[in-house]
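Right, I'll just put the structure down here and ask away after.
Heads up, one of the protein chains got dropped from this complex, but the rest are sitting where they should.
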Amino acid sequence: MKKIAIDQFSELVKVLAERGPLYAPVKGKEGVNFQAIKNPADVTLDFYNTVLSPKSVFFPQSEDMIRYRITHGATEAQPVPQESRPAVILGVRPCDVRSFEIMDRHFLGAGVIDPYWKSKRDNTTVIGFAFDVSAAADPADFYNTFGYGAADPEGSDVFMVRTDKALLLKSMTDRGKKLLDSLGFLQVAGAQDEKVFEETVKKGKAVRTRSAEINPQVIAKKLVSVFDNGEFWQKVTMACIACGACTYGCPTCYCFDISDEMLFKEGSRKRFWDACTFTDFTLEASGHNPRPRIFQRYRQKVCHKYSYHVDKYGCISCVGCGRCTRVCPVNIDIFSIVDEANKL
Amino acid sequence: MTAFKKIEDHLRKEAKNLLEGGKVTLVLAYARGFDEKHPVPCVVKAAADADHLVFNEYCTYNMARYLTRYPVGTKIAVAVKGADSRAVVQLIQEGKVRRDDLVILGIPATGMKNQKTGEVIDAKTTASTINPVLYDVLLGDEIHGVKAGSPYDVLAEFEGMDKDARWAFWKKEFERCIRCYACRKACPMCYCDPCFMDASRPRWADKSPTDDGTLMYHLTRFYHLAGRCIDCGECSRACPVDIPLHLFHKKVAKECEAMFGQAAGMNIEDKPAMANFKGEDSDQMLG
Partner (left out) sequence: MSFEPKILGIACNWCTYTGADLAGTTRLKYPQNLRLIRVMCSSRINPSFIIRGFQLGADGVLVGGCHPGDCHYGTGNLYARRKLAITRKILEFAGMEPGRFRVEWISASEGNKFAEVVGEFTNQVRTLGPQTKFKITKDGQ
């Protein structure tokens, strides 16, 4: 294990940013969010969790796939080269770290490998960051439901714990080890630090978020059985205004749209986030919309995450980060809805 | 300060009476969310459920937003604070809802709080109307003697800016926009289906979140809200990345009031300003 004094943190950031793309939490007007770091001083470790999820690092909101130009009688088209530089994402909370593995199942494990996700994921070292285990969890969080703790190192390449004076950095994978070994200026942590690290992980298990008994297989079947209970779905989604905030904030929502966008005969085919709650998500060219009602669309969201995803990939696609609830303009809370459905 | 508890009791009682008496088939108001500080908009259809209704300083939603979801002819009771009541009036002006279909439960309120920041919502931010402008039943007492201030005072800083600085300001704000469309969806006056942003022929703006599409979205939306925005502030509060859309809406509202002599949603007899003209309109407005 390695460590670095907190007042040296900017050194670490500086080196990482010089080597290649570094994504880290930056404070903006709206709160803290992950950004590509240009100026090391921008990085902050003082945040509960980012407003939007870290998924944008591997799955940007908008991404060009092909660029083209239409000239006389011909179209020149070039696929956009994939990112191949080694990158680092620093400061990901434990629940969010788990989201990467869930997304992997979809983007890498579904029989078709998504090159856009893969290239970034393969080249990126994830530095997880424990929540403050002495503080209470945000009331919207419910990651305990999935058995996650506030300081679980699983899934990170390097896991970072903050103590009074230092940041402890423990490598969890080979990739993580390589990264730490390459940072010669880090101090070697002592036995006392190891103890603090272990204790933090343990204390993290005791941080309580909202939690419910939700067995993936059981809830998957349950939701199918209540699918036709329109009264239930209408009641729990009445307030939903069908925006995209919950989806865009969610670390495990991966739906996208593809569109050709051109200006003055030059353009690109791009993919960009879409949300199942939008009116036109399922709108067909004929004008027919199989999910015209808001409750149908929100039901899709819940069922996709908690039922279809279990059937297809063997796990729930939610990590209980609480973002959807926090960003929802009308406080729709997926946890309460799933919990209620579970009890029907 | 508003007597929230008193309003809540009154709200429950009225809702129960109205539903029991068959006067309305649904009541649009607030219920408890995952905790007290996070209430949710709710619809109550049975008198027995009226006890679930709540009212506290975090009930910032504009319930008029939900009115246009129901077919004309549905008898609805709707709980509205000052600005929200103006939305009801504006919707009546626009023929989207009928006065006869509504029982307006007016809520005079000060000291409402932004759920995210906890800051008090007043004229400096949004919702400068304290007492409902139109109601059938008043829940609580009209509030007098509180200096409301002008909803437009907050604009001075921006109007005073150099135009380049103002552009830089808005550019920076809009850059954060993730096009989640929560702003239009939270707005009581954004009832178009489809919204111009969802149209593909013509396609007014890129579907992907490009900066120019975002500029087109917001400027056009500001225009579509001209003479209609009633300053409830829901657009800004809904925004997950805190873009102060209300400032621009306030500016447009201020100019409309100055040029056309009428504020949005004050009187059901008014015609919407942008669907109207008057003999005294002059070319001066083209400045």
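Letters A and B mark the chains as written, and numbering starts fresh at 1 in each.
Just so it is clear, a contact is a pair of C-beta atoms (placed from the backbone, for glycine too) under 8 Å apart; a residue touches a chain by one contact, two chains touch by 3 or more.
Computed from a prediction, not measured in an experiment: that's the story for all the values here.
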| item | value |
| --- | --- |
| Subunit B, residues in touch with the chain not shown (by the definition above) | 158, 163-171, 196, 204, 210-212, 215-216, 219-220, 222-223, 226-227, 248, 251-252, 255-256, 259-260, 273-277, 281, 283, 285-287 |
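Just so it is clear, only the chains that are shown with their structure count from here on.
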| item | value |
| --- | --- |
| Residue ranges of subunit B in contact with subunit A within the complex | 33-35, 38-43, 61, 65, 115, 173, 176, 178-182, 185-186, 193-194, 198, 206-210, 234, 237-238, 240-243 |
| Contacting residues of subunit A [partner subunit B, same complex] | 28-31, 51-52, 61-62, 139-140, 210, 238-239, 241-245, 247-249, 257, 259, 261, 270, 272, 275, 278-280, 325, 327, 329-333, 335-336 |
